[in-house]
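All remarks here apply to the structure that follows.
Missing here is one protein chain; the remaining ones are kept as they sit in the complex.
So that you can tell them apart, the chains are marked A, B and C in the order they are listed, and the count of residues begins at 1 in each.
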Amino acid sequence: MASSQHVLLSPAELAYLHASLSLTPPIRPDGRSPTQFRPLVAETGILPGTNGSARICFADGTEAIVGVKAEVERTAQRPGEETVFLEEGGAGGDGDDEEEEAGQGLDKRKGDASWVEMTVEIPGLRDDDSGTAFLAAMLSEALLADGEFAKRLWINRRFHWKLYLDIILISPPLSYPLPLLSLTTHLALLSTRLPRLKSEGDEDPFFDDDWAAAPYLFPRTTSSSSTPSSTTTKSPTPAATRPPITLLVMAVGNNIIFDPSKEELAVADVALAVSVTGLSPSHETETGGGTAGEKQTGRNLRLLSIRTIDPPSRLTAPGVANAANTAYGASNGTSNGTQKMAEAEAVEGVWRPPRGGAKRMVLGALVQKVLERGGVVDEVLDALEGADSG
Amino acid sequence: MNDRRRINGPAGATLAPFFDDAAPQDLDTRSTRSRPPNATRKLLLKTGVTPSASGSAYLEIETSAKPGLSGLKLSCSVHGPRALPKSAPFSPHIVLSTHVKYAPFATQQRRGYLRDSSERDLGIHLETALRGAIIADRWPKSGVDIIVSIIEGDQDRETSKLQGDEVWDMMNTLSGCITVAAAALADAGIDCVDTVAGGVAALVQDADDGSAPSIAVDPIPSEHKRILAACCVAYLPTRDEVTNLWFRGDLPASDLDLYTSLVGHGIQASKNANRVLIDCLSGTVG
Amino acid sequence: MPITILAPRPSRPTRKHPQEDASVTSDTDSEAGGVDLDGDLPMTTTRPSKRARLNTTTTQSTAAFEIVTPGEIITDDPQWMRGHGTYVTPSTTAITSSVAGTMTRTNKLLSVRPLRARYTPEVGDLVVGRIVEVQAKRWRVDVGSTQLASLPLSAINLPGGILRKRTETDELQIRTFFAEGDLLVAEVQQLFADGGAVLHTRSLKYGKLRNGVFVAVSGTGGGGGVVRSRRQVWTMEAANGGGLVDVVLGVNGYVWISKHVETPEAGADSSSSSKAAAGITNMEESVSTTMYSSQNDRIEVEAMREIARLRGVVTALVENGLRVDEDMVVRGYHEAVEMAMVSAEGPDDIYLGGERGQQLAAALRGA
């Protein structure tokens, strides 16, 4: 249920797929290399009525549209609510309590998870389907994981932007839609702009009407020279992070496969959704931690979230070995029909749905493969950036 | 999503009076963790608590000594295996459906009667964790419902004010849900490859700044200054396999060891919970 | 490069053979197009397009890919007969299109083949189908049609000889022959009035499918997809030591590509032709033992690679709007093998998606 409804594949197909994906190197049914994504067509800024939008479609016709809309919302300031700025104003502070504390400049901007509202709409699934709730939670979790994103929505102590991300899949998905939705969301966020703030301090905000002057939510490193003013208003912007992307990776045998199609997912031993974000190479110096002495190419990736996707392989029908097949001629009698569920060792060429979980090593390898420096994520981020600017 | 079947208070209701019982400066003196970083809280697990269900279990995590801090109280009932509805297609396996529901009073913020998105999300996590554990083909054409009710949600009264994010609580809750559901499944006599149990580990920063973050098992969010990352694992000890892994946080990719040891600690926590589970189940046989 | 992201481009040209429209239809078409677009009102008639269409049709042009849309009047010349995809408005003689598709003329019959349509079964069609439901005495089979086809228990070969009588035991064991999800190749035996099909597998060439991969080619018509042709099933020699590969192109657009398996007895000496034995009864006995097997035989890596390549060829053909039949698949396959030879990764490179597929399609169009 979690990952694309019921897969209806015959045991023979599953056995074949599993065998061919377990080879080294694996042979994927569509001939892709293990790290290769399906080719996609992408464009941004397609919806003029939004703050940012994007559209991505696959060659098989699956298509996703994401629209980002922002509204100014008054920040709840009463005690007992989730967002109280105790550090700044004191517990009982009314909204207009003006206590300028310059010393707390960096810590001043606060974000809250409730400032981002993400909905996923998948045709063919009910609105209250758990699968869509899971997808939405996964995508917003990645977005909010570092706590930095919500801070970008801070206007002043009394107001913030409320960001609505509406993710719509145009047709019923032909495969688990997570990568598609995530990449589209990424592109939409890249193209999202918020009007330039003209007011100052904690007064009621008003904004510049000139859309061309509106700064990007995720400042662009390439075109930053064109809008220098915008970046200065958002004074202590941390390193130019990108929106996160969530990748679907799965393991079959010893192989790690990216962007699996529906058939491939149906024979997965384990599938993970890994969310990462990348800091642009130019800001490499800003991050402490692991950048000791080594100067490598590629971005500094940050791991944001991991979720296990329930692989549909567990819900597939097992194959029947010829030896045990009653339709196989000889043993037609039903005498030992009571033993039908007898446990048997695996027979080559017969599909058996996986049981149990995944070894720790396998999970570690999956994550490591995603986070590889200069690896798949880097190229995907580069390609997405290209798609946005192009 | 409105609950139209019950009469709830008006949407714009006034807040209940809030007594500021602690002076602002007192708030900073949060309760600190008294356990060693690799120790989990005490766990109470009991099966067979609901007579009408095929299998049931109750889990309680010890309540902290500090007033105003509640422990985790979960009850799980398993209904089935039973016949699938007529409209359902043939299934060679048992059809698992999991429901996780907070009692309206379980958390600081009152929950509605209808499941909200975070409860659905938890339900999917739980389903993933359990599906790896059960042997589904033993029960063709049947379905089983696993219902976990969160009676008390392991929340500090102050915690959400300070953390601003309830996801860390959700991880603790999920880990409890997994353990209690595994016990209830075993009680119902549904074939499992192993006893699955949940465990949580977090990368926490206790000092204000400067100090290196450390890993704590079974964290209580309010006991730590800041939680940088956390993970919840569902682990099968005999097979040494993980059926569900949920990680959230912000870790540099270059420091994969940190991630690995975080998961390792999560598994450690799960093993601790598993011992309780095994003891509890052994008690029912003997 | 793990990912390719392309900018959107206008929908692909509908013409299939560039040289064809250049030579024959370019002038008539451009005229027609002009009239259509301008809506040339001075022509007094309320339907400017009608005359234009009439012009093109009466010139007997060979423009095989003329797109019409629903409600568009194709002609009001009474000499034409209306076919599939068209209707005649009461009290007129105007033939109007009822679907969006390409117009085809067979003598005096005008019909419109929809650009995308679900499969309409016809008696005798060879189809690949997937079992979706098992009932007491029959299976319900997805054949890509608007309705599920049905396969009665009485229309299959039962193990233990073709002429064995159906027994109650068979009825109770119906799921051991075909279960949900199983793929089979069958023939449409009969049609119901509502368009539902009844299948049968009472021949040794039909039955359960294994040892291969499935690919669904959605939609028919418009020049793409599987077309009815002389041969829907063939065995071909794969390159790079892939051995023999069977290809089943179901008329319904479901394609099965698998390793060719000799029947067990003949498998020992593969040189002897096993095909000839199709009618002999003891052959049937041995064939029927594997008839309902869901266990794959051992398949070599080379065979798997070539099967995946063939699958790539089929998807590339569909994605680029080419028809899928034996000729195209075989030619496409050889083209793909050659493309792989010159590609950077060598003959093991079997990827045919995206630009690679377009390249392949271009090569096939040019040939």
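Basically, contacts are C-beta pairs under 8 Å (C-beta built on N, C-alpha and C of every residue); 3 or more make two chains touch, one makes a residue touch a chain.
The rule is simple: contacts and distances are computed from a predicted model.
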Among "Centromere protein M", "S1 motif domain-containing protein", "MMS19 nucleotide excision repair protein" or "Nicastrin", the UniProt name of the subunit that does not appear here: "S1 motif domain-containing protein"
Touch criterion as defined above, residue of A:Leu181, A:Ala321, A:Leu363 or A:Val377 at the omitted chain: A:Ala321
Options B:Glu60, B:Glu152 or B:Asp194, residue touching the unrepresented chain: B:Asp194
Omitted-chain contact residue, chosen from B:Leu84, B:Leu114, B:Ile151 or B:Leu256: B:Leu84
Hidden partner interface residues of chain B, rising order: 48, 51, 54, 80-84, 86, 88-91, 135, 138-142, 186-189, 191-195, 236-239, 278, 281-282, 284-286
Where the unshown chain meets chain C, residue by residue: 134-136, 168, 172-173, 175
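As a working rule, only the chains that are shown with their structure count from here on.
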Most distant chain from chain B by Cα centroid: C
Between B-C and A-C, the pair with more C-beta contacts: A-C
Chain at the geometric heart of the assembly (C-alpha centres): A
Mean-CA-position distance for chain B and chain A (Å): 23
CA centroid of chain B to CA centroid of chain C, Å: 51
Chain A residues counted as touching two or more neighbouring chains: 317
In chain B, residues with contacts to at least two other chains: 89, 92
Contact set on chain B toward chain C in their complex: 89-90, 92
Interfacial residue positions of chain C with respect to chain B in the complex: 133-134, 179-180
Chain B contact footprint on chain A (complex, rising order): 1-2, 6, 78-80, 82-84, 86, 90-92, 110, 112-113, 128, 130-131, 133-134, 136-137, 141, 144-147, 272, 276, 287, 289-291, 300-310, 314-315, 317-318, 341, 353, 355-360, 363-364, 367-368, 371, 373
